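The complex appears here minus one protein chain, its other protein chains still in place.
Chain naming follows the written order as A and B, and within any one chain the residues start at number 1.
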Amino acid sequence: MIAQAIVDGFLSGAVVALGAIGVTFSLAILRFANFSHGDLLSVGGYAALFVLLITGSTLPGATGALSTPIGPFSFGWGLPLAVVFGIAVAVSISLLLDRLVYRRLRRRSADPLTLVFASFGLALVLRNILLLLFGPDPHNYSSEIQMALRLPGRVLVMPDQVLVFGITLAVLALLWLFLQHTRYGIAMRSVAENPMLSSIAGIDIAGTVRLTWVVSAALAALAGVFYGVTVQVRPEMGLNLLLPLFTAAIIGGVGSVTGAVLGALLISLCENLFTLVIPSTYKPMIAFVLLLLVLFVRPQGLIAPKGQR
Amino acid sequence: MSAAGALLLEAESVVAGYVPDLPIVHGVSLGVATGEILVILGPNGAGKSTLVKSLAGVVPMFGGRVRLAGEEITGTPAHRLSARGVGFVPQTGNVFTSLTVDENLRIGGYLLKSGLRERLDAAYARFPDLAQRRRHAGHALSGGQRQMLAIARALMTAPRLLLLDEPSAGLSPLMVSEVFAQVRKIADSGIAVLMVEQNVKAGLRIADRGLILVNGRSAHTGAAAQLSNDPMITQLYLGKHAAPPAVHAAAGVSP
Partner (left out) sequence: MLNYLIFFVTVASILSIATLGLNLQWGVSGQFNAGVVGFVAVGGYGMAILTMPASEQLLVRLHLPFGVGLAASLVVCALAALLVGLATLRLRSDYLAIATFGIATSIQLLANNLEPLTGGSRGLVGIPRPFESLGPRGFALGYLALVLVLLGAVYAGLQALLNSPWGRVQRALREDETVCAALGKNVVRFRLTAFVLGAMLMGLSGALYAGFVGTTSPSEFLPIMTFQIWAMLIVGGSGNNSGAIAGTFVIWGLWTFSGIAIVSLLPPNLQAQGGAVQAILIGSILVATLLLRPRGLLGARHAT
């Protein structure tokens, strides 16, 4: 039982990790708690769903080049296309909201709470637009039934979950390379630590901000699709993930990508382990308890980047 | 006295502050020539830091004009100023503590399209202490080393004008002389240097000229040697207990 819980923790932690990275970027670079980030996951997930709905891939017995399941997975080649579309939509909406709302507010007032408030309102709007367009019922990307894989220790995993986990690892590796070894990545890290110093070194903060939105939104969309693949697509999925996302970012230390990933893993593992002893309906509270613990004990995060405030 | 060239920086009637209704600098004019060090002195709250920050584009300038080598740079945002040849070393938050020495310098050279390697080598040659600590993170450096790194970072773009905000802050007297020696070397290599300093004695010792700022206005300017003898300086800073300042005629002492 425990082995299964641990494996499940790792597998579902991947989704939370991708979303938490976007949150840690907005806390560090954009400098506010973005309450609409969770709904960006939903936007990505639903945009991908839209593609699959059009191609009929979600229906039982779906056939055709795009719908026939690939190998042991539940989805066909339509899904990678849907993912690309999902990312494109999420990134566009993110940039649009920055242009229409956040940028205007940044110009007018330095108060981060104004941005938080705006994101709070925008989250409500995004969420309900999705509700209007797709209805309140959950959707699945496909009606295919998968065969579970049997791992040692009587652990069962779905091929979809393993794939999602593998792709997440690859994405994280790419992100690491980007942040450590490319000019733009180093610019993001320096702006996260010290925007003033970055601008006098010649870094264009506005451009870095746009880049941050793009990277965060892309990761969020991916996380949303992954959640849709391994669980379901629901209008409240973003809202439900918001607390674990924030908690993961704070646990890991604001601005630390590694921290966000480890924080996500920690939360996921705790959620899966604790539901062995407490009813699973209380799962969402675990993130909150962990949040309070971190805030009381070590608010700068467990893996805080050194030398920061 | 080091050979000072033509005026590189000309600032006229600068009005600056954080909030438009509350300017801190009220119409200050100054000029810095290539190869010279202008030190800005003044009591706490006089606006020295605000002045240098406004020249660096970090604090808004509400009035006045600034020219660099004859070209208008008034209102240029901070991130474009470094491309125009202005380097700024802030007083606090002047190195990236979570990045290594090498990464700090690379960020200094962010805008370089080519020649990064040469500039890095030159920086390490100038500051051997930093060369030994290439992979050390910013937070692992001592105060003096951080200051050197901050200066080295600013020099990566080969600025024509270097702005420094209280480089001696928090440093031991030994480190202060080392830092100032570096600043003198930098000026001698043909860069115009504008330096805000709280340490009057040390500041006037390496500077060529000084400007005293009181309540956001320029109260007095002159050659550094003359200012050290000026009783007004003594009054402003050293209080009634000051011994008459020994005249070092130290301006121009080469390190």
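The definition used in the following text is that a contact is a pair of C-beta atoms (placed from the backbone, for glycine too) under 8 Å apart; a residue touches a chain by one contact, two chains touch by 3 or more.
If you're wondering where the values come from, they're calculated on a predicted model, not measured in any experiment.
For the chain that is not shown, the touched chains among those present are A, taking the whole complex.
Residue-wise, the contact with the chain that is not shown comes from A:P136, picked out of A:P136, A:G153, A:G166 or A:G207. Interface note: of A:L18, A:A33, A:A62 or A:A82, the residue touching the hidden chain in the full complex is A:A33.
Considering the full assembly, A:L113 is the residue among A:L113, A:L156, A:L174 or A:L276 that touches the omitted chain. Checked against the full complex, the one of A:A20, A:L122 or A:V164 touching the unshown chain is A:L122.
Residues 27, 32-33, 35, 101, 104-105, 108-109, 111-114, 116-118, 120-125, 127-129, 131-132, 135-136, 239, 242-243, 246-247, 250, 279, 281-282, 284-285, 287-288, 291-292, 295-296, 299 of chain A touch the missing chain (whole complex, contact as defined above).
FYI, only the chains that are shown with their structure count from here on.
Centre-to-centre, using mean CA coordinates, chain A is 44 Å away from chain B. Across the complex, chain B meets chain A through its residues 56-58, 77-83, 87-88, 90, 93-99, 103, 106-108, 110-111, 137-139, 153-154, 157.
Across the complex, chain B is touched by residues 183, 186-187, 189-190, 193-194, 196-205, 305-308 of chain A.
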